[in-house]
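Left out: one protein chain. Kept in place: all the others.
Chains: A and B, in written order; residue numbering restarts at 1 for each.
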Amino acid sequence: MNILSDRSRDIGEFVPAEDDDMLICRCEEVTKGEIRKAVHDGMWTITEIRRYLRTGMGLCQGQTCARLVKGIIAKELGISPAELEPATARSPMRPVEMRVMGNEEA
Amino acid sequence: MKRYELIVVGAGPSGLSAAIEAAKCGVEVIVFDENEKPGGQLFKQIHKFFGSKEHHAKVRGFKIGEELLREASDAGVEVVLNATVTGLYQNKEITVRIGDAIHHYKGDTIIIATGAAENMVTFPGWTLPGVIGAGAAQTLMNIHGIQPGKRVLMLGSGNVGLVVSFQLMQAGCEVVAVADAAPRIGGYGVHAAKVARTGVPFYLSHTITKAHGTDHVTGVTISEVDSSFKPIAGTEKYFDVDVICIAVGLSPMSQLFKMSGCNMEDNPKKGGQVPIIDSYGETSQKGVFAAGDVSGIEEASSAMIEGRMAGVCAAQYLGYCTEEEKENKLKDLEKDLDSLRQGMFAPSNRGKLIEKTDEGIDVSMSLLTKGFVSDDEIERFPGVTHKVGVHPVMECTQNIPCNPCQDACPKGCISIGENITNLPFVTDGSQCINCGMCVASCSGQAIFLVDEDCGDGYASITLPYEFLPLPKIGDVGSGLGRNGERVCEATVVNVKNLKAFDHTNLLTIKVPKEYAMKARFFRA
Partner (left out) sequence: MDKKADVVIIGGGVIGCAAAYYLTKRGKSVIVIEASDNIGNGGSSRNGGGVRQSGRDPRELPLAMYGIEKLWPNLSQELGVDCEYHKDGNLRLGKTQEHLKILQGLTDRATACGLDVRMIDADEVKKINPYLSDEVIGASWCPTDGHANPLVTTLAFYRKARQQGAKFFTGEKVLELRKVKGRVKKVIAEDNVYEGNYVLVAAGYESRDILSSVGIDVPMHKELVECLVTEAQPHMFNQMLGTAEADFYGHQSDHGSFVFGGSSGMELDNLNKGAKNSPSNAAITAPCECRGIMKYFPDLKDAKIVRTWAGEQDVCKDGVPVLGFVDEVPGLVVACGFTGHGFGIAPAVGEQLSRLIVDGETDVDLTPLRYDRFKAKI
């Protein structure tokens, strides 16, 4: 088990903040408030937030927002960002058109 | 499937160095890079590098890039450009997008040198056009010849923020301020000083609280922050700008390692998620190596050495050199790397406040908070001495691994002693011939040739000048102090530009003699 294991741990109530409408994931247009709320909905890992809100799932594949999202989740949970496992890395590392992906040369 | 003995991913400083070193041992090497030009970040670096001769000190970054490419081509390294590695799979198979196809290759060894990506910070308006990374600004200016904007605020006072601020001014932009949430300047003091003396104010313990504008940046508000980095109400400062440049660090682009199942660690000291490697760059997967920023953020000089280390290890893994040969080469490379990792800015000192130099001198606190050494602090450093006639004044006040100045002087006037990080001093009995080589050789632009009394109550100061338009002899303007404020009238009495100066012009100005140790920049 780890610091995130007990999903019933009290992290306090969601408190609205002035900058909640600030965009964090630009590709998928996810705001800071949505991420913070999702944490209070029980989404405690970067992977769960991604699956729940699509952060880092757009064309830039999280290059810009990964670190930002991590910081927001950690702060909401009251832990250090280093305690959050970064998102999985998935091929292709850069978006590739289907016609190119299907055109293989061994 | 086509198989190579060594596949290098990334043709930046570390990737090319790795390829060269392995190829020299006889390994068949291929390098893939997604960009249209090789060299990675080196070709954006128009400033002179620090270090010793072995580290290409006083050579401009792009020149080092050109040297590396030449060396790679001589060693028979094949570099494939516009080739994006899209995945690293089991059995060291990679997929590469080249043109309209995905190519599969296998490597007996793989060295990943994919570098890093810029970090971002958020503030209201951070998504407005005009908010750009410092690296993006460099790409625009130094690769594509495009001015990012007219008036720029730089966030971040690390070496990237400082160097790019200077480059922005060289490109004709006005830098209205350098801000940083940290209480102290993060980069080399000499980089800060050369920005500060042109009149750029530093706002430490400040962060951006708003970018103004509707469809692009028209202004920026910064605010002072408290010790927990919260903005303090009532401390807002507004600047008219069209560009906000962000230089708040880099994150390793280590996704290929993670995807392939290498053991990873999240290490804030290394800039984020990196593969766990041994001291020569090998990951938990045999034959897969990491080199350069992707294994931990440092700078190009150490990336090149790390690349060479990984290249040697790959060569040994493939049977192209013996264990003993490898160890010998690594020993030399390690020595080089160690010398780079010394001094106040060594990775082991990151985040520490160092209050005294190795020589036992109090560090300039003004330098750390305002970007310049104050007039009453400067005299305590060993490079700042007084003599009759022309003599070098070296305003080098921090222990950094750099020594081109002592080789530059043909008369042996300058020494830094045993250790490369020592502060330079003027040797006893030396005779300066006013050649200016030391001024041009100092990557930190921290050396001045001063004649404190050249007659008629005037002093002459020869200073490095890398801006356009170049002042002409006879121009009358202002002598600016280290803080960038006008201290006196100044007349240009000489402008020198020799090939040996490598594009650093030497401007000699005449100022009233009481400003001999105060005026450090010229403004027309």
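Keep this in mind: contacts are C-beta pairs under 8 Å (C-beta built on N, C-alpha and C of every residue); 3 or more make two chains touch, one makes a residue touch a chain.
Bear in mind the structure is a predicted one, so any value in this text is a computation, not a measurement.
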item	value
Option from A:22, A:79 or A:101 whose C-beta touches the chain left out	A:101
Contacts of chain A with the absent chain, listed as residue ranges	1-2, 4-8, 28, 41-43, 45, 47-48, 51-52, 54, 57-59, 61, 85, 88-92, 95-99, 101-104
Positions on chain B contacted by the hidden chain, ascending	87, 89-91, 93, 95, 102, 104, 258-261, 264
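Going forward, only the chains that are shown with their structure count from here on.
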item	value
Chain centre separation in whole Å, for chain B relative to chain A (CA means)	32
Contact footprint of chain A on chain B as seen in their complex	1-2, 34, 84-87, 89, 95, 97, 100-104, 117, 119-122, 124, 126-127, 251, 253-259, 264, 266-268, 272-273
Complex contacts: residues of chain A adjacent to chain B	19, 22-24, 26, 32, 63-68, 81-82, 84-86, 88-94, 96, 99-101, 103-106
